[in-house]
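All protein chains but one are shown at their positions in the complex.
Naming follows writing order (A and B), and every chain is counted from residue 1.
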Amino acid sequence: MNVIRRRGPRVLGAALVLAATGLLASGAAGSVSSNSKAGGTLTIALAEDPDALDPTLARTFVGRMVFLHMCEKLYDLNAKLQIVPQLAAGMPTLSPDKQTMTIRIRRGVRFNDGTPLNAEAVKISLDRHRTLPRSARASEISPVTAVQVAGPYTVRLSLNARYSPLTAQLADRAGMIMSPKQLTALGDRFASNPVCVGAFRFVSRTAGDRIVLEKSPFYYAKNKVKFNSIVFRIITDTSARAANLRSHDVDVIDRIASTDLPAIQRDKSLRVIKSTSIGYQGISINVGNKNGIGKPFDNVGTPLASKQFVRQAFEASLDRNVINRVVFGGTVVPGCLPIPKASPYYDASIKCPGRSIARARELLRKAGATPPVVVKLMIGTDQVQARLGQVIQSLAGEAGFRVELQPTEFVTALARQDRGQYDSFAVGWSGRVDPDGNIYQFVHSKGSLNNLGWSTPRMDLLLDNARKATSLGARKKLYSSVYRILRAQLPLIYLWHPVNRHGVSKTVTGVQTYGDGLIRAYYAELK
Amino acid sequence: MSYVEAQPLSGRARRRRVMRRRFLRRPAAVGSLVIVVLFVLAAVFARWVAPHPPGATDFDAILASPSREHLLGTDELGRDTLSRIIWGARASIQAGFFATVLAMAVAVPIGLVAGYYRGRVDTVIARITDVLLAFPFLILAVGLAAILGPSLLNATLALGIAAVPPLVRISRGEALELREEDYVRAAVANGANDPVILGRHILPNMTSTLIVQATLTIPAAIIGEAVLSFLGLGVQPPTPSWGVMLNAAQPYLNEAPQLAIYPGLAIVSCALAFNLLGDGLRDVLDPKTER
Partner (left out) sequence: MAVFIGRKVGAALIVVFLASVVVFAGVRALPGDPALAYAAEDRNPEVLAAIRDKYGLDDPLPVQYLRWAGLALQGDLGTDSRGLPVSETIVTRLPLTLELAGLALLIGVLVGIPAGVIAAVRRGKASDYAATTVALLGLSVPHFWLGLLMIIVFAVNLGWLPAGGYVPFRDDPIGNLEHMLMPALVLGTGLSAVLMRQMRSAMLTSLGADYVRTARAKGLSERVVVGKHALRNSLITVTTVIGLQLGALISGAVITEQIFGIAGFGRLTVDSIAQRDYALLQGVVLVAAVGYVVVNLLVDVSYSLINPRIRVAGGRA
């Protein structure tokens, strides 16, 4: 009995020890307070965890938000989505044959480790973007064949073809310049401690939890930067994100879901900043991707793939306004083109058709397809995608389509899309400033992301010419023809443009968002 | 017929009468049986019991309040909540039932063998069970869903696998005890071979424990199915299941909490009924525990 009494409390103590260990050890896990009222820290809740914080390898939308605050680029966008110089000293100059671009670099700029920004550093970064084996930027600036240092603050890019979208690409990750010193030190592991030019610099990161930045003492516009640090917290659940904003545990949140919007709008201590995305969401249809991306096209034989009338019927059975209302509570912008109305390349003469069951049934008859026409639709696994899928199922069902939903996790879905193992996929594109960035890679025969297995020679020609043309008017005309072909053939049914709504606490000013949907808080401050 | 075999038979029939009487005397047990039967009937005859088809959307009546047309209101796509709850019982009870059957079919023979033969066999089985236990059921389910794709079938599989180790332990324990019983020793002395002993003497005497365990495993599996569907790993929309309904309700916690309350109550009442039933059965069937 004595033995037991001695050992008695021990097991019960185990619980206490466990808890205590956790409590104490958790102190080691990040000691930056998440409350903005303490010492000038701005807390931003992101909807997803960025991938590698390496500009050459990064592919996520949220990654771009983090980069905005710690990794400046040659060019940037302004509120009107016009390209303006950032690390460049001015807009680039092109040679008469448009195949040589000269960029002057800003002087007196230092990286966040104190080393100077110069032409040599720019060349190193651009070369890395072009040539690193895993580079995600290579296809974005593929026409660039060489980068030369033409002076201590001048670089010259040689292109093998005319390429109007180049400056726009340099206004994104392809134009981000990394510290050569850090590149030499870390090489492939640059993402574990990235150093660029930025208002803030990288401090630490816990996967799936947070990214911590602090004000950079080397920034060329230091006095514009008010906060001491920025913490990006990863909160993937939309209602949790909204709840955190309402309880003021975070100051800014990325993308408010339509179901959380009413409560945030009712809250007088919060405001919503919004912008219509420059991207789109819709349904990609596998027409000819039988053997995988990059392989020759071969019609897959599904009802949707075999006849364009079936695709048109499918579109006619859908009601973009119902989708907007029921799935998104009326918070998105219905559309039927790959670019939004605000784009200078939009063609207002193309009207989006309303729903017509009669027309849908007529088109199915024309195509010789007897209901039920089976459509397998791959969707994502979150609740919004589930609602979308079921609404499409219901709407198309009335016209004689039997939609079978295939909820698939995102990475797997992308893989399936590439291998051609899908019939249709509800997917979108975050959008690029230049319409080429929203269209070319998907529907050009040489497009790097053409997993639809569809192209036409006329489409190829129009897109190639649009790349080479330099005047807005000429390009507009070309893209209008592109849109008409897309509307007739419907390899992609464009359904809506997201409206990026971010929530901001009224205690903070200076947080903005442009059409690209990214949160810009580098010069924000407490009220 | 030897003296040894005659004893258990008539004893069994006598015991059954006693058990039935004891069961009927417990209101909680009877009540839970009624509720369980109701749920099962609703699940089986959903097509006739439910007032609306579970997939009938009505985009002009989303998130409607309760009315004569829709006794519990409608959900985010205008579907009748009550009907979806009734149809949801199907998926949940199916998962609960089949996962339990699967688990028992696998665990009981293994446990029997481990408990009866002991020694090397027992050790090997113990190790395998340990490895299985080292992977929490959720990891198993997520992994299975990732490999085979999410579906009710795969969720049931995962639930069944997860329920195996505890059932192995219990049947092993029972076998260990029962092998020491007099009539078993007598049968061994009489020269009966192993399958006869296991099948005639040990297994039948485990049935009461196994029935109780089954009745207690089912509610755990029902809740497990809800968890998996909630995480998107089980039943896929638009098929209704209580877990799927809870998943869809999550974004609406602020604006329409009732979407989360009804399916949850359904799970609780169904699981509680099975648990009470299992408890009642244990009181009645298992004379060992002093309750």
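Some notes on this structure:
Heads up, the rule we're going with is that contacts are C-beta pairs under 8 Å (C-beta built on N, C-alpha and C of every residue); 3 or more make two chains touch, one makes a residue touch a chain.
For clarity, every value in this text was computed on a predicted model and none was experimentally measured.
Within the whole complex, the absent chain has one touching residue among A:D249, A:E362, A:D460 or A:E525, and that is A:D249. Considering the full assembly, A:A240 is the residue among A:A240, A:V272 or A:I485 that touches the omitted chain. Considering the whole complex, the residue from B:G78, B:G96, B:G111 or B:P166 that touches the absent chain is B:P166. In the full complex, the hidden chain is touched by chain B at residues 118, 126-127, 130-131, 133-139, 142-143, 146-147, 162, 166, 169, 173, 176, 219-220, 223, 226-227, 230-231, 246, 249-250, 253-254, 257, 260-261, 264, 267-268, 271-272, 274-276, 279, 289-291. Although one chain is not drawn, its touching partners on chain A can still be listed: residues 1, 4-5, 7-8, 10-12, 14-31, 33-35, 49-54, 57, 59-60, 133-136, 138-139, 189-192, 205-210, 233-235, 237, 240, 243-244, 246-247, 249, 293-294, 409, 411-412, 414-415, 418, 448-449.
In the analysis below, only the chains that are shown with their structure count from here on.
Looking at the complex, you find that chain B touches chain A at residues 55, 57, 59, 62, 76-78, 146, 150, 232, 236-238, 247-248, 250-255.
Every residue of chain A that touches chain B in the complex is listed here, in rising order: 237-239, 242, 257, 259-260, 262-263, 322, 325-326, 381, 383-384, 386-387, 389-391, 393-394, 405, 407, 409.
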